[in-house]
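Complex shown without one protein chain; remaining protein chains in place.
Labels for the chains are A, B and C, by order of writing; each one numbers its residues from 1.
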Amino acid sequence: MISFENDYSVGAHPKVLQRLVETNNEVLPGYGNDSYCSRAAEKIKQACECPDAEVYFLEGGTQTNAVVISTMLRDFEGVVAAVTGHVSLHEAGAIEYTGHKVLQVPQHQGKIAAGELKTFLKDFYSDDSHEHMVFPGMVYISHPTEYGTLYSREELESLSQVCRQYRIPLYLDGARLGYGLTSQQTDVSLKDIAEICDVFYIGGTKVGALCGEAVVFTKKNTPKHFITMVKQHGAMLAKGRLLGVQFDALFTDDLYLEISRNAIEMADILKKVLREKNYPFYLESPTNQQFVILENEKMAELREKVVFCFWEKYDENHTVVRFATSWATTKEDIEKLSRYL
Amino acid sequence: MISFENDYSVGAHPKVLQRLVETNNEVLPGYGNDSYCSRAAEKIKQACECPDAEVYFLEGGTQTNAVVISTMLRDFEGVVAAVTGHVSLHEAGAIEYTGHKVLQVPQHQGKIAAGELKTFLKDFYSDDSHEHMVFPGMVYISHPTEYGTLYSREELESLSQVCRQYRIPLYLDGARLGYGLTSQQTDVSLKDIAEICDVFYIGGTKVGALCGEAVVFTKKNTPKHFITMVKQHGAMLAKGRLLGVQFDALFTDDLYLEISRNAIEMADILKKVLREKNYPFYLESPTNQQFVILENEKMAELREKVVFCFWEKYDENHTVVRFATSWATTKEDIEKLSRYL
Amino acid sequence: MISFENDYSVGAHPKVLQRLVETNNEVLPGYGNDSYCSRAAEKIKQACECPDAEVYFLEGGTQTNAVVISTMLRDFEGVVAAVTGHVSLHEAGAIEYTGHKVLQVPQHQGKIAAGELKTFLKDFYSDDSHEHMVFPGMVYISHPTEYGTLYSREELESLSQVCRQYRIPLYLDGARLGYGLTSQQTDVSLKDIAEICDVFYIGGTKVGALCGEAVVFTKKNTPKHFITMVKQHGAMLAKGRLLGVQFDALFTDDLYLEISRNAIEMADILKKVLREKNYPFYLESPTNQQFVILENEKMAELREKVVFCFWEKYDENHTVVRFATSWATTKEDIEKLSRYL
Partner (left out) sequence: MISFENDYSVGAHPKVLQRLVETNNEVLPGYGNDSYCSRAAEKIKQACECPDAEVYFLEGGTQTNAVVISTMLRDFEGVVAAVTGHVSLHEAGAIEYTGHKVLQVPQHQGKIAAGELKTFLKDFYSDDSHEHMVFPGMVYISHPTEYGTLYSREELESLSQVCRQYRIPLYLDGARLGYGLTSQQTDVSLKDIAEICDVFYIGGTKVGALCGEAVVFTKKNTPKHFITMVKQHGAMLAKGRLLGVQFDALFTDDLYLEISRNAIEMADILKKVLREKNYPFYLESPTNQQFVILENEKMAELREKVVFCFWEKYDENHTVVRFATSWATTKEDIEKLSRYL
């Protein structure tokens, strides 16, 4: 059965896996102090064109969000996020578990608007009783968002300007960053992100690694004793090489972009097929996640042959579903799907 | 200068203070193990007509909410509350500090609707990915609400029915409970509340005490080793008598209701005066908090002579303000105010 | 029955209570913004001879320890304390509840030794794996200690020197500070404490108040948005006046010292009586808590007529008990006790 369920259904990209095999017998220091972690960090700094960047490797997205947000916030602060942000909804309260509130602002296809963010912050500080409220201490965005949408460079800059005005960091969750960077409808580069954001992460798990996310602090702003707090969160691997080797592979010969490009190309073909067959899109996504409205009967029929992801109920007779592509998606997969559509 | 700023601007009701004076030299056990705490608990159980009730005394509202909510929730659970609920907004993240999310539902003049609560809970459990989300583990309401409004008995019963269906407790924040019980527009008695809610608190601080709130667990459902967790929250007074003596006084000869009734009577006179002078009300409040829309100029003028509370901006030229009455408000105060209006 | 159970068995000192009565009808702002809080803070600054001091009022000792320690520590830090320190043992894990470890060092009659503290800190930093351990971020001492003992000025200075060397604050828990200041065997003044410690609190609950502790930050080092974090801990009273009025009274005409002196004088008489009757002391305490070893039979007999505090088992036939004096203890009480001994 072919699967478009998500971008983490198969293992690692073969080149990533190959490097794990090749380096397996090397004797290396533990806890991220190995040469592969250093090398991967160096390559990421170069890819970001940000020599000041400080790079750390963690295992998964929720973990990374919890570690980054809780170590950057002070006790009296919360993180501002879209109501649909991953940290707001789908992390089982991981942020609150660290003692911090997620302050929700409206979303527009998964994105937050600089104007609304500014209003939120302005209103907070003009409220007489704001000393009895959670201070907005950071802004969280995802790029691509949970809906596969992308910020433009101008939108990111506007958000950043608001953050700078209020002296709070802008944090970008790049669980699927590769698919944003290689979209044909983006004007945002990795360098832009490193310039604009105070901290962000480059997702590995959903872009060809077995696990792993690379956190990049861009302004020499790594929280003091970050490593100790990573340990405290149970987020440190003894064999840190597992992350270092994978990211070293991903950032060698632009593999990270190559992987992402395949998913984008396959998504573009998929979109074309869906359009030709007149399936209505739930929203216009320029990345590897495509949201389509299916008649419930059609959905049931399709489920027999294809794995895809239930997204949400649309109305009594229709459902929004998601098709996701990845490094492993092939033209043959889409041709097969096309026959069933 | 006369004050309608809030219901905690003056000290304790004279009878409460008198009892503190009369009992001051008695030698009593510490930590709430004194006879006044027991006696006050007993009187509250009688007032609630709930012989099974278990009563504990804490110092303030935010503390009580944090202690009750965090000790009743399990780690994977959050508390459902109106977006305008005190726990959602004005407690500096005290609930999140204990590791739990406040799950927000819509509000209607401060109240939540049983139908919307049910939809929220149903949607949660029908979401395929709800295991990655915070479980709704409790429902928080305030009565009167932050807007001075009241639930009807039927509304409370509907909420309770939804809670029972989903096997989660219903918690009522009664910071201003007295003003709800003595409103002329209520059909809800203390007995009703004890029957309908799984836990609630009877506010002392805003109803004539110097400090103190009485938590009532109504279904033999006090969390195990509650006292230890009260200590852990820094919420236990060595001289617990301070709370016991006050609540003993408040629940002797219906003082709690007498205090509340004065505030309600004064609020009724105040409403009449405001109506006669054609001040528009922001909403219809049946309790001791009255919300009025003032022209900004009028507001500035009035501020010279009367203390009241800024609530929120209404439009460019108007502001919503709050006038609150208490045990200490007199007809003379309102007459004076009337002259300035 | 006469009681030497503890120093919080009766209500407030009459002069404290009287001020609560006198000020009861004044209309005052809430949340500690009233004139009594300011005035009390001012008087405490003068008593400390520390014009830079910043003073805040909280309700109880465990609460104060949790608020001060958690707001001064960073996430990767813990607080160093004696194994017998109140925060180590008798606060139901209130410090750990805020996410911080209590790092235990040896105790000598309740005190920690500068030399051992230095060794502890030195060993920590010379441990290769200290990045995987909790950083010592603060030192907690109590004065008087849980055993009624006192640090000398030299001992405090040595501790402070070690703390300064390692750039961590020294925090003094003064739940019973008055009894330390007025002991005949001390060379430590309030001014000394304000000079030597980075933060400390002046206990009210156990020295004549109904409740309340005054936190003093001495080096312009109040944590940012401290008030918001006090609220977050549920430690803010709406009627903050309750604390302000009491501390204003305690620091008017040296009432705080007067109260303490009575307890010390009574303790001195008590010691004399006990010595005359050849009761062995468990340790030599220069303050209001006296620890005596009783034969179990004698203890049982005495319990019929006097309330005192079980401390710990000494051996099969003997028990350590505590007699505590307070502002309310009279010569008559001791004479009565003397007859039963």
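Heads up, the rule we're going with is that contacts are C-beta pairs under 8 Å (C-beta built on N, C-alpha and C of every residue); 3 or more make two chains touch, one makes a residue touch a chain.
Small disclaimer: the values here were computed from a predicted structure and weren't measured.
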Request  = Just name the one of C:Q104, C:Q161, C:S189 or C:N296 that touches the chain not displayed here.
outcome  = C:Q104
Message = Touching the hidden chain in the complete assembly: which of A:L255, A:A328 or A:L341 does that?
response = A:A328
Remark   = Contact with the hidden chain, among A:E59, A:E77 or A:D173, goes to A:E59
Remark   = Only one of B:S35, B:T228, B:N296 or B:S338 touches the unshown chain, namely B:T228
Message = Tell me which stretches of subunit C touch the chain missing from the display.
response = 75-76, 78, 89-93, 96-102, 104, 128-129, 131-134, 310
Remark   = The missing chain sits against subunit A at residues 1, 3, 5-6, 8-12, 14, 17, 20-21, 23-30, 59-67, 91-94, 97, 205-206, 210-211, 228-229, 231-239, 241-242, 307, 328
Query = Touching the missing chain, which residues of subunit B?
reply = 31, 70-71, 74-76, 99, 131-133, 135, 224-225, 227-229, 231-232
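Convention: only the chains that are shown with their structure count from here on.
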Key: Separation of mean Cα positions, subunit C and subunit B [Å, integer]   = 33
Request  = Let me have the rounded angstrom distance from the C-alpha centre of subunit A over to the C-alpha centre of subunit B, please.
outcome  = 42
Query = Going by the touch rule set out above, which residues of subunit A reach two or more other chains?
reply = 75-76, 99, 131-133
